[in-house]
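Omission of a single protein chain aside, the complex is shown with its protein chains in their original locations.
Up next is chain A:
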Amino acid sequence: MSSSIASSSSSSSSSSKKEKKISLKTSDGEVFEVEEPVAMQLEIVRSFFADNEDVTEQTVMPLPNVSTAAMHGILEYCRAHEEFRRRMPEAAPEEEVRAFEAGYVDRKSNEELKEMILAANYLNISKLLDFLTGVAAKRIENKSVEYVRAFFGVENDFTPEEEANLRREYEWAFEGVDED
């Protein structure tokens, strides 16, 4: 009864039968066939399948708040971590994980980062959300106020006097910030 896509995509049908796949549908209508252990990292998916008795393996779970682009990013991360876990169930190979995470996030623009933060939040993948908010923080660390405002799209609503006073109060914090 396992998904036909799963068995057809694999050359060895005996092993592929064991690998269950779960279908997830993104906001723009694309259906992702995701290996079960990877999909179960998405807390929202895990509880959907755990709490609903009438869902079957054929059920396509709709994820209306996740775009296809964000889903690609999310799955890349979750698959890599599943792979680490499978190879070293006791303790993750820290160096490799760090190397993967650094490369993974380097390629992401701020826009993509935001999309993925929102998706990770909705899908309830705490480990990924934790990682991504950390990345966002690194991108504004020691930046100027102007840079931070632009980064988050925040409008300054202080009067010039108020802002000057605040800057004076915490003068040392404004020394030596990175160039924008």
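As a convention for this text, a contact is a pair of C-beta atoms (placed from the backbone, for glycine too) under 8 Å apart; a residue touches a chain by one contact, two chains touch by 3 or more; residues count from 1.
Criterion: contacts and distances are computed from a predicted model.
Trainee: Can you match the unshown chain of the complex to its UniProt protein name from these: "F-box domain-containing protein", "Autophagy protein 5", "EKC/KEOPS complex subunit CGI121" or "Ribosomal protein S5 domain 2-type protein"?
Mentor: "F-box domain-containing protein"
Trainee: Determine which one of A:85, A:127 or A:149 touches the chain that has been left out.
Mentor: Among A:85, A:127 or A:149, only A:149 touches the chain that is not shown.
Trainee: Need a quick check: the contact residues on chain A for the chain that isn't drawn.
Mentor: Contact residues on chain A toward the absent chain are 94-95, 98-99, 102, 109-111, 113-114, 117-118, 121, 129, 133-134, 136-137, 139-158, 163, 166-167, 169-170, 172-180.
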